[in-house]
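A selection of the complex's chains, in situ.
Letters are used for the chains, namely A, B, C and D, taken in the order the chains are written, and counting of residues starts over at 1 for each.
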C-alpha cells in the first residue's frame, strides 16, 4: 500500500477573529487585531509547524478575507489544494475581548451564513481528503448548517468505508445548537473513532458524564467505542485512556495572554504522538502546545519541533496512572 | 404650530467600517481601524456637530458593536431615542483599503442580513420621526431589504401626509440592486421632495441624464418635481437648482486622506443652509464639510460651527450662475 | 411632587489624563494616551452607563480639549446642559505612570488655574442642579480654589434648603491643601448628608479615626451625622453603616491594569443601590464597578447593566455583619 | 518532453529589511518595521501571486529570522524545497529611511557574511533548479561573495547545457563591488540570455551605454546577444527590444509610499508575459506590478491576477514604437 499523501487531513471553518487590545472595551475600540481562527485550521497549523504533512479543506470567498486565511495557513505549510473557492459569500468573524478578571472572555460571533456554512458534499474532493493517515473533524462543523452536517456525515462514512482512521473533537458550541441536537447528531458520528477528544464540560453536557475523572474517560469510551479517549480538565491538564491504560499530564505553568486555541493545540499534540505510535507521548506534546498557544496572541500556535522538544523535558509531572 | 422637536430626523443603516492602515493590503493586515459609517448617520453627525437638533432612527443589536455605533453618534449629540434594539442579530460591516493610485478604493462589504435590514414599519415611532423640520433619507435604505423598502415608503407617505419636508439622496449602490430596480423604486419616492441629492453618475444611471451640467439638474427637477436639486461633480464641486436659480460651488483644494463620506457631508451642509433659508449658503457649507471629511479618517465629520465659518471665507470661487 | 429631571446631578472638574504606555518612563516617552478623568465625572459616567439619568456641571474652555471631555461624557449619556463654556482658559491635566512594583503609581499634576478652578457661584444653573433625586459632590472641588469652595458651599446650602439629598465623597488631596484646611472646610459641608464616602486613610487624616473598622464607620457617622457612611479598605473591600446595620463586601479578585477610578466606581455603585432603596445592594454594585474599572484603561468605567448584573452573582462573600 | 515542474526558478539572497516609520530618523527610532526583501525573492513572490509555479533557492540559518523569510515566501506560494538550511550563521539585514525630499532614500546595509553569502555550488539541488521553464538570476548574487559567484556561474553554465532559458537582471550594487569587477564578471554570464534586464544607469556604468534610448537597448543586445532586452527609465517607464521590435510602456501615475522593489516587480511582469509568449504584454504587466509595489510597504508585491488584469486596462499610453 502506498504511503498516503498526507499525515492528517481536516475539514472545517476558519473565521476572522477581531480582538480588542487589552484594557479596552469593544464598544469603544478604535482598532482591532486580526487573526484567523477555527478549530480544525488551528489543529492543521500546529501539526504543520511540527513538520507533519497536513491538508485543510473548507470553502472560502475569493476576496481579501478569504485570502487572509489561506495566506496564514499556507505560511505554516498547510496544503490548501482542497479549498473550495466561491466568487460570492462572506467569511465568518468573531470579535473578542480577552478575559480580564473579574470579566470572563467575551466573544461576539458574526458567523452565520458564511461561505463555509454553504459547503456541500459534492464540492469536496473526497479522494484527496482520504489520501491520509488520519482524518480530523470536530463537532463544530455539523453545528454550522445542514449542508455542513451532511458533509461531515459523508466524510465519516467514507473514511470508515476506506479504513481511514478518524479523530473527532466534540467541541460543543452552545450558541450553534442545543445539547440534545448535538447529542443526537454527534453520537453516531463518533462511534468507533480512533481518537475522541472531549472536554470535561462537554462530557457532562453531551454524554451526561461527570464526577470522578477516570469514570468520565471510561464512560466516553463505552458510549462511543472510541479506541482512544482524551479529556481535558482545564488547569488540571488532560487525561488519556486507550481502553487499557490511563495517562494524566498536568498543564504546564503558564502566563496566559490569550486563552483561545488551547484545546486545539492539545488535540494537535495528541495526534502528533498518535502518528508516532504513542498516545502517552501525544499527551505530553499536547500540554506543551497548549501552553505555547496560551502565551501567543492568536488561535494558531507558532512553534518549531526543536522548541517543542525542548519544552517536553519540562513535562515531568505526568505519566501512566493505571 | 409648535416648534418641532428636531431640525432633522433621518433613518438608515450604520455599519462598522474596518479600514486597513495605508500601505498595507487587507489580505495581510494585522490590524484594522474601526469607524462607524452609513450615509444617513453621517449626515446626522455632521448636522449635530453644527448644533442642529438631529435624530437618527435605525435597528441595532444590543451588543458591543451596536453600542459602538450609538456611543459614537451620541458623542456628537445625535438623539437616539428612536433606535430599535434587538436582542439578536448582527451589525453590517465593510472592510476598506484606501485608494492608493493606481489602485482605486477597495471595499469588501459584509452587510447582508443585518439588524437594520430587518427593520419593520411597525417598529418605528412615526410620531417622533415626523416631529421635525425635515426628514432626510437615501436610496440605500430601500435597497437593503424589502422590509426596509416598506419602511422608507411608509416614511415618505407619512411625511407627505403630515406636510413634513423631505430630503432624499439617491445614492445608488450597484452591489445592492440593479439600475432598473432602483429606478422603479426611487422615482415614486422622490416625487416632489424639497431637497433632491443626486451625483453625476447616478443621474446617468437612474435618470438617464448626462451631458451638459445645467441640463442634468433641470432634467432631475423635471423628472422628480423636486423643489431643489443638488448634483455633485466630484473635484468640480457641486451645483444647485431651485427651479429658478442655478448655483455652482467649486470643491475646496484638499489633501485627501480618506475619500468616504464626502457626499454625505455635502448633503449635510446643504440641509444646514436650507434650514437657514438659503440653498446657496447650503452649497457653500456643503463644500466646506466635504473638504473637511476628506482630511479625516472615518466617514463622520468632526468639526465645529466656528471652524466651518472660518473655512466658509475660503469658498470664494462659486456663486450664482444664472 | 413631580419626578425630578435627573436621578443624580454632580459638579466638579474633569481633567485630561496623559498616561505613559506600560514599561516606559514619562521622561523618555514618545507618546501618551489620553483619557478624561475626574472624580465626579467618573461617578456620572458610571451611573449613566447603568442607565441612570445623570447631569454633570463644570466649567470648560471652548477648545478641542474641552470638547474632548464633553464628547466622552456625552458618549456615555451624561447630560451636559449645565456645563459653563468659556472662550478662554485651560483644561487641567495630569501625566501618569502606572504602578509597576516596586514603583508606586506616579502622577505629575498640571491642574492649577484651570477653567474649572475659576467656576463662580453665579455661573451655575442652580435650578437644574437641584432638579434631581440626589446631588453628589466630593472634597476635591472645594480644594481647587476659593471660588470652587464657594460653589460647593452654596450647592450644599441650597440642596439642604430644597430638601434634596446629598452624597459627599471626602477624597482628600494632599497636593491641594493641608489636612487642617480640609477638615475645617469639609466638616460643616458633610453634616447630615445622606451618603458619606470616606476612604480608610482619609478617615485618619481628616477625622482622626483609625483602628478597628466598625469604629471608623461609627465615628464618621457620629462626627458628621451622615445618614449612611461608606468606607473603603483597599483590597479588603468596603463597609457600609446606616446607623443601625453594618455591611461588608470584599473586593472581587481582579487583574489590575489601571488603578485609577476605583473609589469613584464604588461610589457610583453605592448610589445606584441607594436610589433603588438598598445600601447593601449598592455596596455589591460598588465592588463590581470598582473591579471593572481596574481592568480598563481610563478612569471612567465602560459597562452595561447586563454585565454588572452578571458579575453581581459573583459577589458572594459579603453581606450583613451586624 | 514532460512539462517542467516550475514556471520559474530563481536563486539569491533575501534579507530582513528594518524600516523607520515615515517622519522619523533611524538614529532616534524607537521601533522599526520588518519586511523580507531581496531581488530574486521579490520576483518569485510577484510571480507566485500571479499563480505561476515558482521556486526560490537560497541558504538560511535555522533560526526565527530565517523562518521569517520562508514564512513570508511560503505565504505567497513560493516553493522552498531548495532552500539550504544551516544550523549556524546569520541573515543579512538593511535599515531603511524612506525618501523624504529633499532627503534621498537612505539605507544602512548590514549584509556581510550572511548564510546566503556562504552558499556553495555543491549545496544546490541543480536538478530541481533546472526543472523549470525559466531560470532568473541577478547581478547581485555574484557580487556577494566568491562562492556565490561560483554558484551563479555554475547555474548559468548548467542552464545553457540543459537548454533552459535564462533571465538576468544586471542590478549593479556599488556598495558590493566596482563597476570594473561587475563588468568583467557579468558580461560572460549574460551572453545569449533570453531576457536581459538593465536599468538606464547600469547601462552606462557597466556597458558604457548612454544617450538616446533606443540606442541603449540596441547596444545592450549587441554586447550581450540577449534575445530580449528590457531597460527601465524611472518615471518614464520601460522599453523592450526583441531584436526586431521596440516597445515602450510609460509608468502608471502612482502615489509612492515605498520606492523599493519596483525594478523586481517590473521584471516579474515581463517574465509573466514572456511565459505567455508576449514581451509586449509582459512590459504592460511589469509597469502595473511596479506601480502596485510603490503603493505598498515592503519589497514584495501583494496582488492577485484579477487586480493586475483590472489595472492592465489603464496602461493605455504605451505600445509598439518600431
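As a convention for this text, contacts are C-beta pairs under 8 Å (C-beta built on N, C-alpha and C of every residue); 3 or more make two chains touch, one makes a residue touch a chain.
Values in this document were obtained by computation on a predicted structure and should not be read as measured data.
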item	value
Complete-assembly copy number [criterion: all chains share one sequence; 4 shown]	6
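Methods note: only the chains that are shown with their structure count from here on.
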item	value
Equivalent interface positions on subunit B and subunit D, same or different at half	different
Centroid comparison with subunit C (C-alpha atoms), farthest chain	D
CA centroid of subunit B to CA centroid of subunit D, Å	47
Centre-to-centre distance between subunit D and subunit C (centres being mean Cα positions), rounded to whole Å	64
Distance from the mean Cα position of subunit D to that of subunit A, given in whole angstrom	41
Subunit A, residues touching no fewer than two other chains	25, 27-28, 67, 71
Touch-based graph of the chains, sorted into line, ring, star, complete or other	other
Complete list of chain pairs which touch one another	A-B, A-C, A-D, B-C, B-D
Subunit C-touching residues of subunit B, taken from the complex the two chains share	67, 71-72, 74-77, 304
Residues on subunit A engaged by subunit C in the complex (per definition of touch)	22-25, 27-28, 100-103
Interfacial residue positions of subunit B with respect to subunit A in the complex	18, 25-34, 63-65, 67-68, 71, 90-91, 93, 95, 97, 106, 108, 110, 112-113
